[in-house]
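In this view, the complex is presented without one of its protein chains, the others remaining in place.
Let's look at chain A:
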Amino acid sequence: MCLGIPGRIIEITDAEKYLAVVDVSGVRRKANVACIAETDALDDLIGTWVLLHVGFAMSVIDEAEAARTLEVLDELGEVQDELTAMRESAQP
């Protein structure tokens, strides 16, 4: 829950609620981008790499940083746990 995992914003789904879809190692999930939105032009964020914390994009990072962070998280054994949590979250 404390880890930031890198992901890439691929779509803005609800600009009013600051909601986007982020791709994290192939898993797509809904994310809130209010904390990194500097302007209302949210579409500018598409393609951006971010650190995703419990479904909230908290920091914009570059692609190289994203790759390094994913590698460390993988070595820490945290990537699979995060991805599983994302996939299984709140199934009805």
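Throughout what follows, a residue touches a chain if its C-beta (ideal position, glycine included) is under 8 Å from a C-beta of that chain, and two chains touch if they have at least 3 such contacts; residues count from 1.
Basically, contacts and distances are computed from a predicted model.
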Listed names "Hydrogenase maturation factor", "4Fe-4S dicluster domain-containing protein", "NADH-quinone oxidoreductase subunit J" or "Thiosulfate reductase/polysulfide reductase chain A", with the criterion being the UniProt name of the chain not displayed: "Hydrogenase maturation factor"
Options A:Ile9, A:Leu42 or A:Ile61, residue touching the unrepresented chain: A:Ile61
Positions on chain A where the hidden chain makes contact: 1-4, 17, 29-32, 34-37, 51, 53-56, 58-59, 61, 65, 68-69, 71-72, 75-78, 81-82, 85-86, 88-90, 92
